[in-house]
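Written out below as structure tokens is the structure these notes cover.
All protein chains of the complex are present and in place, except for one that has been dropped.
Coming up: subunit A.
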Amino acid sequence: MLRLAPLLIVALLVGPILAGLVMALLPAFGYLPALGGERLSLAPWRELFAQPGLARSVGVSFVSGLVTTTVSLVVVLLFLTGVSGSRLDRWIRRMVAPLLSLPHAAAAFGLAFLIAPSGLLARLLSPELTGWERPPDLLIVQDPWGFALMLGLVIKEIPFLLLMSLAALPQLDPGRRVILARSLGYRPTTAWLKVVAPTLYPLIRLPVYAVIAYATSVVDVAMILGPTLPPTLAVSVLTWFHDPDLSRRFMASAGAVLQLGVTAAALVAWWCLERLVSWLGRHWIDRGARSCAELPLRQAGKSLILIATLTACAGLAGLALSSSAGFWRFPDLLPQGFTTVHWLRALPSLSGPVTATWIIAVSATLVALALTLAALENEQRSGRRPAQGKLLSALTLLYLPLIVPQIAFLFGLVVVMESLGTRPRLGLVIFGHLLFVLPYVFLSLSEAYRRFDPRWMQLALTLGSSRQSAFWRVRLPMMLAPVLTAAAVGLAVSIGLYLPTLLLGAGRIATVTTEAVSLAAGGNRRVIGVWALVQASLPLIGFIIAVGIPRLLWANRRGLQGAP
């Protein structure tokens, strides 16, 4: 049975994505018999290219993907060059998991509340520094260039890339490498950039590609922070897909394929950039410079990551304030009074979506966890480990749902399901969530699983335990903390998913995320504050359980305190 797990995972990840892509491609060329498209044609593409503002939509999507990734990666690398184990470093590292668990939409709402003309930042500076007695007429959120969108994405992608880097770094033994380089006369930051960064990047390349794909095709964050006239390409595609005129589905398909092309183009552009940076980097290393702007680089890394972290925290504070604010005049920093009325009003409508969110998240996470444990256990027993740092490896398949734009294959998957006569059901949404939860659960757990000292299992076997028994009695209890953390990551990913719920549930299954995002257009900050805060707090419950259970269970086991 265990041997089937890796195959099952591959089939589960590759099958729906391929089917989805094919079924997005056919309607894009006019073929969808269910809607009367009996022959191939270029009409959907002609209709697509006739859409006003298409070039701008494509441009913003493309640029936001590259800019978001560049800024996030640079900030993470600069921060890592200067990690010294100080209190600030430790705090930032501790904030990574909670920030990662924060749903994109909640972070986006938080940022919007912070930077909007009547947001916290403007209130903090007004009227003394700005002279504003009323909110200025500025288009800060949903600006036409997508700056707010990129900022929102950067805030969320920094913790992701930082976590991936922190997971990869122990393999490189960075401390000793830097010491060696310093003994050869290199200053610390330069040493890190010359002897650690070049070997770290191949290990985080796939997560970087996932960031590019996500940032070029994101829908929920773009609906909250992105431009509206025209919106980003992914948002436009979703609008066309939901058009009551079903013939627009052909154009929507063409749009989904175009989105795939935009993401592919961004990935190719990044790949070229990689070559260029690698070439320049080799020359820089060869030149043998022992130092380069040591202090400014280190300070920049720390400051930028601190700003990103504090922005996310301040955004959450803004959500909390809005959700419980009574009368709040501009430019007052705080409301004149607080009230529970917004919460009390929202409570009756919260219970349904919260329940659905938990059912979907827990189901998808449990299946993902079972498959991941089976695949990793099989890997341990067979003694075969997938190649790391190579693009063409089994690991690439894990990233497939993260690298192929959601809108492109989910759109086709809906067509597949409609062709098969499958009605939108909770099970279908859970399946859709599994496609995204599984990679994250696997990536979260795999390193800890592989690092687990093999002698524990050998010992259990030589003491007469069967492999099955050793797994349940030794490995699982000893790895409870990382297993629960991986589950918490899975829950957080599922809770934050917007598009799979919306498309596969055909809008009939409401989760806190779909409801929160749908409120974005309404602009009622009090209500948005309540929903976004609920959305932000749900994943935290998972992390609290993940941290709490091992602490409770192993309260009297010193050897397991501080286990990975």
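The definition used in the following text is that a residue touches a chain if its C-beta (ideal position, glycine included) is under 8 Å from a C-beta of that chain, and two chains touch if they have at least 3 such contacts; residues count from 1.
Quick note on the criterion: contacts and distances are computed from a predicted model.
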{"item": "Hidden subunit of the complex - UniProt protein name among \"Sarcosine oxidase subunit delta\", \"Nodulation protein E\", \"ATP-binding cassette domain-containing protein\" or \"succinate dehydrogenase\"", "value": "\"ATP-binding cassette domain-containing protein\""}
{"item": "Of A:24, A:346, A:478 or A:546, the residue in touch with the unshown chain", "value": "A:478"}
{"item": "Touch residues of subunit A, complete complex, unshown partner", "value": "382-384, 454-456, 458-467, 470, 473-474, 477-478, 480, 553-554, 556-560, 563"}
